[in-house]
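Complex shown without one protein chain; remaining protein chains in place.
Presenting chain A:
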Amino acid sequence: MRPGPDHEGSDVGDDHVIDVEGLTKSFGGHRALRGIDLAVPRGHVLGLLGPNGAGKTTTVRVLTTLLRPDGGRVRVAGHDVVADPGAVRRSIGLSGQYAAVDEKLTGFENLRMVGRLYGMNRAQAAERARELLRRFRLWDVADQRSGAYSGGMRRRLDLAGALVARPEVVVLDEPTTGLDPRGRLDTWEIVSTLVEDGTTVLLTTQYLEEADQLSDTIVVIDRGTVIARGSADALKEHMGGARMDFVLADAADLESAAGIVADHGNGRPETDPGARRLSVGTSEGQEALTGALAALRRGGVPVVEVALRRPTLDEVFLELTGRDEPASLVGGHR
C-alpha cells in the first residue's frame, strides 16, 4: 500500500486510484456498458471477470483513454479521462490482449521506443529497456526481432512495455489469453511482483481461477453491468462451492430424481433431458454427493455417471444473472 518513490507528483486526493462511477458507452444501438462502478484502492489488484462481450475490453479502453465514455465519471490516478487524458496516460501502463508488440523491432528497440515516447531521453530509455529485459528474462533475445519470439516471450515483452515508466496504475487486458500453462504461471508471477512494488493493477480475465489467484477484489460483469463484486473467497463461497452432476440411465426418471437430489443440494437441480443429466450446486461436496447417490439408489433411479466438480464460469453467470437483484458480496475478509 505504499506509494513508492516513483509515484510522487500525482495529486490523488482520495484513496481510490481507479474510480469509476456510472460509466456508460454505446456503439450504434448496442449498449456495451450500462453503468459500471469500480473503486480500486492504491496497491490493490482488481480482477474484472466476465465472458466474451461482457464489456471488459470496452471498460479498459475507456480507462486508458483509447475510448471516450458516453456517460459517467472515470478518474485514474486522480485525473479525469475526459478532462485530462494526457495526465492519465502519464500515470498508466497498458498491456493488451492483442500484445501490441512491434514485430519488426527487437525487444530492446520496442522497450526503448516506449520509453522515448514516455518522454525519457535516449540514455534513460535505453537503460530502462535493458533493466526490464533482464528482469523479464529476455536479455538473451534482446537483439532479436520480437516477431521471432515465442508467445510467452512476446507477452512478457508486452508486460514489460507497460512498466517502462514505472506507472502508478497498470492495466492488463486478458494478460494470459492464448498462453500455455507455463506462460500463464510466468504472467501470474510478474503480476505478483507488481503488487509487491505497490502498483495498482486492473486486470481482465475470462478465467475464474486467474481472478482468484491474482486479485484482491473481483468484479464480475456481464452485458455491460456489474453483477457481483467482492473478495475472491466471498465470491467463491457465494457461488455455492461445487456442483454435482448425475447422468441417469433413463430420461423418464429425471423428475423424480430431481426431487430426491434437491434435498441434498442447494435448491432445485437443473435438468437436461437430452443428456439425461441433472446438476445442482452444493456447499457440502463429498458428503452431499454420497448422500444423494444413496438416496437415488433407495429411490430406484439407476445412475450411469456421477461427477463432483467446481462450477464452470457459465454456471456462475447463470446463477448470478438469474437473480432479481445484482448479488452483493461486499464484506470480504482481506
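Quick notes on this one:
FYI, a contact is a pair of C-beta atoms (placed from the backbone, for glycine too) under 8 Å apart; a residue touches a chain by one contact, two chains touch by 3 or more; residues count from 1.
Please note the rule applied: contacts and distances are computed from a predicted model.
According to UniProt, the chain absent from the figure is "Transport permease protein", selected among "Cytochrome d ubiquinol oxidase subunit II", "Two-component system regulatory protein", "K+/H+ antiporter subunit F" or "Transport permease protein". Residue A:L117 is the one among A:A83, A:L117, A:A275 or A:V304 that touches the chain missing from this view. Of the listed residues A:H16, A:R42, A:K56 or A:R89, the one in contact with the hidden chain in the full complex is A:R89.
Here the missing chain is touched by one residue of A:A83, A:A100 or A:V304, and it is A:A100. On the side of chain A, touch with the chain left out of the figure occurs at residues 27, 64-68, 86, 89-90, 92, 94, 96, 98, 100, 102, 104-105, 109, 113-114, 116-119, 145, 161.
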